[in-house]
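Only a single protein chain was left out; the remaining protein chains are all shown in position.
Should a chain be cited, it is by its letter among A, B, C, D, E, F and G, assigned in written order, with residues numbered from 1 in that chain.
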Amino acid sequence: MIEIRFHGRGGQGTVVASKILADALAKEGNYVQAYPEFGVERRGAPVYAFIRIDSKPIYDKSKIYHPDHVVVVDPTLVEAIDVTEGLKDGGYIIINSENSPEHFKFPDRYKVFTINATEIAVKHRLGTLAAPIVNTAIAGAVVKILNLTRLESLVEAIREGVPIKPEDNVKAAIEAYERA
Amino acid sequence: MIEIRFHGRGGQGTVVASKILADALAKEGNYVQAYPEFGVERRGAPVYAFIRIDSKPIYDKSKIYHPDHVVVVDPTLVEAIDVTEGLKDGGYIIINSENSPEHFKFPDRYKVFTINATEIAVKHRLGTLAAPIVNTAIAGAVVKILNLTRLESLVEAIREGVPIKPEDNVKAAIEAYERA
Amino acid sequence: MKKVIMGNHALSYGAMLSRAQVIAAYPITPQTQVVELLSEMCADGTLNAKFIKVESEHSAMAACLGASLAGARTFTATSAQGLALMHEMLHWAAGGRMPVVMGNINRAMAPGWSIWADQNDSLSERDTGWIQFYCASNQEVLDTVIQAYKVSEKLMIPSMIVLDAFTLSHTYEVVEIPDQSLVDQYLPPFNPPWRLTPDDPHAFGGLTSPDHYMELRYKLQKDMEKVPALVEETGKEYEKMFGRYLGQVEEYLCDDAEFIFVTSGTAGSTARVAVDELRQRGIKAGNLRIRLFRPFPFEKVRSILSRVPRVAVLDRNISYGHHGIFYQEVKSAMYGQPSQPLIFGFIAGLGGRDITRDSFREIADYALSRDRVEEEIVWIGVKK
Amino acid sequence: MKKVIMGNHALSYGAMLSRAQVIAAYPITPQTQVVELLSEMCADGTLNAKFIKVESEHSAMAACLGASLAGARTFTATSAQGLALMHEMLHWAAGGRMPVVMGNINRAMAPGWSIWADQNDSLSERDTGWIQFYCASNQEVLDTVIQAYKVSEKLMIPSMIVLDAFTLSHTYEVVEIPDQSLVDQYLPPFNPPWRLTPDDPHAFGGLTSPDHYMELRYKLQKDMEKVPALVEETGKEYEKMFGRYLGQVEEYLCDDAEFIFVTSGTAGSTARVAVDELRQRGIKAGNLRIRLFRPFPFEKVRSILSRVPRVAVLDRNISYGHHGIFYQEVKSAMYGQPSQPLIFGFIAGLGGRDITRDSFREIADYALSRDRVEEEIVWIGVKK
Amino acid sequence: MSKEKKMTTTITREEFMSPGHLACQGCGASLAMRLALKGLGQRTIVCIPACCWAVIDGPFPYSSLDVPIYHCAFETAASSASGVKAGLEILGDNETAVLAWAGDGGTYDIGLQALSGAAERNDDIIYACYDNEAYMNTGIQRSSATPFGAWTTTTPVKHYKKERKKDIIGIMAAHGIPYIATASVAYPEDMVKKFKKAREIRGTRFILIFAPCPAGWKSRPEDTIKLARLAVQTGYFPLIEIEKGEKWTLNLKLKERKPIAEYLKLQGRFRHLSEEEIAAIQQEVDERWAKTLQKCSL
Amino acid sequence: MSKEKKMTTTITREEFMSPGHLACQGCGASLAMRLALKGLGQRTIVCIPACCWAVIDGPFPYSSLDVPIYHCAFETAASSASGVKAGLEILGDNETAVLAWAGDGGTYDIGLQALSGAAERNDDIIYACYDNEAYMNTGIQRSSATPFGAWTTTTPVKHYKKERKKDIIGIMAAHGIPYIATASVAYPEDMVKKFKKAREIRGTRFILIFAPCPAGWKSRPEDTIKLARLAVQTGYFPLIEIEKGEKWTLNLKLKERKPIAEYLKLQGRFRHLSEEEIAAIQQEVDERWAKTLQKCSL
Amino acid sequence: MSRKKEARKIIFESEKEMPPVPMSLGSMLHNRTGAWRNIKPVIDLSKCIKCGICWKFCPDASIDIVDEWPQINYDYCKGCGLCAEECPQKCITMVEEEK
Partner (left out) sequence: MSRKKEARKIIFESEKEMPPVPMSLGSMLHNRTGAWRNIKPVIDLSKCIKCGICWKFCPDASIDIVDEWPQINYDYCKGCGLCAEECPQKCITMVEEEK
């Protein structure tokens, strides 16, 4: 079983990112479970989302306290909170950032990746500069970095699950996949 | 223990009659329990009320199915319903009526009394001709006929418990007591 | 002073003597006389209280809660549909630790419309965190109001005082009305440990995360667990001052009994007469009337029922798809106890069907003639 | 068709596939997605239903009941405060024999405000005459909606389908969405034995005197008693057509178990993992997840628990002043049974506190290390 | 009275209410139902919440109406009716009228929110409130329809009702529903006509019926019609219609209004009022009347 | 804008709301509370039912207000406030103001009946509704305050809201309470003044505050004031007062009203509207404006 | 709607005879409310102008129009006196019931 935690901010589509990923993974016969942080946070406030992936049915309905990997949708969170809380040794930290992985100071037991999902989103006109919608780009990068599923499944999941500008989102995901 | 059932019509103060009686009896140290029929009847419809009297505390909270005596506040009820239902042998039937007891055809095992409470009430200006308020007169007669308590206690009970025209009511009760 | 009053007025007198300060209520048969008398008391100055004539029972309870949080002693009364409409606010009162005292006249739930006695209304509030007292006489009603304030305000948990429709609410009995000064001595003014005031501003009832909620509810339960002892203590104090004892249960001839009725409400009064009759037949019967139903008087029930081989629990209610509620709870309380009496469950008196000495005779005959529980619900008085 | 959907949407799909005809609902976290998706389905024609956007939950249920009595298949969903506000109408639905199907998202009752999982909301409706199903996966949610209509409409008793806040309502899982045509085969259109129509005018729900009320309630209980068998029957039929079985309880490794968890909802899913862990430690554990809580599955629970010496009942709820509700009901059901296992009661997860494999480990350690029940409520996870 | 000397034909002879019902003698509410159904006809479903009518109709297994009835919960006249209507519609019945029939308590107070909700959604129901100005079924407690000055058991003589009667017509008018009317049992033709008219309109229709209650008003049963007529003739209860949320019509114009005292003095519930208090009531009636005229552009 | 170039002094510098609260960026509702309390002062008890503000205030054991708060049940803003006030009074505190502070859902819908009840009794409370035109706390569902044409999650674009916004001012005006006002976060001086004034009046006071919600309206956070101002300038949300149930005053007269399209186009919730639909909305605004002028005798 | 005409009392001997819900199965005609009457309306048809006003106003639907003439149904008339009060010809008199 793989357990991943997403960090983002209210209104950025963090939950959607994990949901798209779950969709894509399910397409390949995986059992998946995705869920948001159970809170009342407003736009702008830090939020979480989780995903579990397994080849067997997943019965554990408790929260994820020790993720295998974390994905940081909003780079400002790296300062604001401890994104590595409970992260297992050897875990990957995937950050949406224009900076290189080295820019971030994390303990050596983690592996850091960055992807400029914002830039990709803006390029494909997803959301606005002030509020870019980065979830599909993030999903593309995560699929690649964690080698979770085939790109085709992700593309299919986006086509089915993203009602607004699906093709632009597909392009963003592919670009992120390729750049990651 | 003595159990009495009152028959009247909604709006005639049948419950009040039983309540005044209970008050009077309590004054002499009796244990009493009085209660109305448990219904939703409107003005004009037949209603009942009950009273239990004992020298010991009364624990039985069930209804009275076999009264020792019955009191009929409205004579038209004699035709409309069976006022003797469940009445014990030897029971008294006290009817508010201008007629003599013989006018009513009841089995011999019951003893019938009449009292013209309506006339007495009208005379003392209790209620109107169309809707005389007979409860205190009835109470006076019942106290006398069943020899339940002293007249003084009834008078006291009326003074304390009848907010409108207490003195006229007292007079009506006394007159009924005397005529009964 | 002795007075012949109806059960509903016993509630009103109880509230008056307790110096209720804010009353908010809505009429419903068979509760109306409670509020009518209180309206008069407020109008003629006998009672110095604010009476809020709300537009629904939901608002009645809401207004009481607001007043309670502001530091006032509050009272209301309702029945059946009205109580049901308050359901959300009942949870609120308990979770918010607002010691409202409420009279509830037990009446059957619609549909069809019924205004008659039936415990399903109050018992289906058994999980809302209220203390519940079931009364068997008008005297007990009045006395319980006063005691309930004492218990509720000490622990900051609301109380419901339950009386059967008509059989108690509308029944006139002789009631000793205690002196105000004595009551004042017994029941000091309400002085809550926290309140709404600009002098010490707090926000009450804000969002409570999974980090905190459970502890608060743990505290509520722990305080609930203190109620039985407090009922005994305040009951004894009451006895000293007023000569009448108010405990968790009323035992009638249980000491040497070989067969016990477990009852509540007015049926628990009639049961005494039935016990006398059985004793005359040579059967050592007893009656355990449960007065305090929430919190459940575990210790009392266990110690009494452990002594007998045979128990008949009477329910004027039913949890559909389960059993009578007293039956269920008594069995649950007796599970795993060293002594395991045969416990039979009977349903009687729903929707105002009368519960008579005959009903008890039928119950006794049934229970005494069987050596195992064949049916878990024995219906008394259903036309089959 | 397989889809990754959240628990709330599983309810919406269930209602859609059941061809609900009238939906009346009011938003509340964490139920909102149920009605949002249904709104969309109604707007885009996927579902041919009237959606009444009422101004409160009381009206939501009232509108459903009116529509049901007019002969329409009805659906609603709510949670916590909303469910509580419906309380009066829940009694109404059952007493009026109106087979509404409702989703309830288990959420803690305020105050303080909590939007998190806790069973007190639905369990404090246990006495209202509703059938109650507790679900552990999104697939089960969807399947249960369809089954519930079948059971409810056969017996004219309403059903509540209960899912934990967030842990199920907001959790995405892979769900097989059955074919509409197959569902239509399984679930014929609603055709009630009576209805509101000028062609055959009847007055429903009029004043019901003590002469009649009890018989009507007797009939309700008798019909309730038919539910367990009907759940088995309709569940097997469902299995034949859809390949998934829906019974009264879910047994996991109970056959040879020497220690059984009694669970419900999502905790009953996590419990399976805990059982696996215990088995690895050599402890013959099992899990009995109660799916049908009302009517209570007496036979199933008795036959399974009678086989084991030790039982741990987990409650994500508490009846203040009593015990955990499942604990109370299981003990009541086991009273007087030939076999008397040690039954321990645990309270965990109130107000959204997580119930984890660790919780079960703690429970097992406690229960396995004791030979008698010392405390009747063992609190798991309270910061003491 | 003068107009009514010939047997009118606008009112159907057909009866949808049978005798034998449980209303008090001279009950305005029972007459109101009799007339309303004459306007609506048999293809009508009636939702009756808790109120006198829940009793008047008769107990299970009886009913005094020849139309289907749903005896619904007190607060739910409107929401039940909305539900019934939705059920009928989805089943293809667009013809049957759904009537919510509630007392003033069930309308002005505990049922107001459900009514407001239905009106806002413009649900296709007819909502009729028979106004007897108090909670009568529970034994005469004040409602927000109880007029200033009246005695009820919760507004005892020493502290009679101090608040004025809630303006339900104003409230419903603010909802902008397609049809609003007032009606009186003293004017059967007008009332039947209004129910007929309402039946032909779609959306939420609201009819307020003035229905004297001898038991609660402490009036003589034979005065029921007289009181209802006086309420109109004094201007206390004007007969009006509001169409499309806009157009106000005064149906019965009055050359001269009778003094309110004439109306009050027939009722025990006002017995305690002093001359000054009656004068104050007269003034309020005058003011309201003036406003009504204004709204009707008269 | 031009008038506001000098630091005004009518608004107290004292803050009764601390930063750190949980509102979204640019939340009109949070600004509304900040201003309302500046008008009322610290000796105020606030009853807040379920709504965004139940969250904004912060979780236990925190609060962002310096006044006592009772977080009450959703339907009970008014009844809770009535209860609090009664409690204070019987304990001898006649000074502290009791403010019920609810959203539009808690006012127009689920809390309407309790509000109407309090108003009928003329209970001594200030009831403020911050209107963001939908159920925001639960994620943008339609309320009866949602305007015609708007998208919400329960009025999806394919079936946007077809009913007009409920006229709560009309409804409250029908109750004849001593003070009613509308206020807008774009006009802080006016708003603070109205709360100050309300504090000095006894009986039920009702203030409706227009409070844009960027999250729910799909508008830019920085446009909150602009939108509130446009609502006034287009005549969509006139600033008025109604005193003693009678006297209507238009507080901000407009020489020329801006077209409603200017207001609509800044909000994602109206994005789907066609020109014709916008024209229809314009027409409705015009009509309502004319009526408002008429009521204000202008 | 045949039940309209019937004045039948319905008695259930057993729960089995009852419907599962409280629904009406007959009219209220079995309830002869004439017994409630204290005073009794008597029409003097010789004065009657057949205006139908008494019929229109009877809250108990206890006046029938038979061949255009009003006829009181004493089985149900509760004796409220409304008809007498409203009759424009004053041709209805309320007389005391025999007791």
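Everything below uses one rule, namely that a residue touches a chain if its C-beta (ideal position, glycine included) is under 8 Å from a C-beta of that chain, and two chains touch if they have at least 3 such contacts.
On a predicted model such as this, the values are computed, not experimentally measured, just so you know.
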Omitted chain - touching chains that are shown = A, C, D, F
Option from A:G8, A:G39, A:P75 or A:G140 whose C-beta touches the chain left out = A:P75
Just the residue numbers, please: which parts of subunit C touch the chain that's not shown?
-> 96-97, 156, 194, 201-206, 208, 212, 215-216, 218-220, 223
Quickly run down the residues of subunit D that touch the omitted chain.
-> 111-112, 382-384
Residues of subunit A touching the missing chain are 9, 44-46, 75-76, 79-80, 97-99, 130-131
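Heads up, the rule we're going with is that only the chains that are shown with their structure count from here on.
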Could you check if the interface between copies subunit E and subunit F is built from the same residues on both sides, meaning over half shared, or from different ones?
-> same
Note, CA centroid farthest from subunit E's centroid sits on chain A
What is the distance, in whole Å, between the centres of subunit B and subunit G, each centre taken as the mean of its C-alpha atoms?
-> 30
For subunit A, write out the residues touching at least two other chains, lowest number first.
-> 38, 40
So which stretches of subunit D touch two or more other chains?
-> 29, 53, 55-56, 58, 81, 85, 88, 92, 96, 110-113, 116, 201-210, 212, 215-216, 218, 220, 352, 354
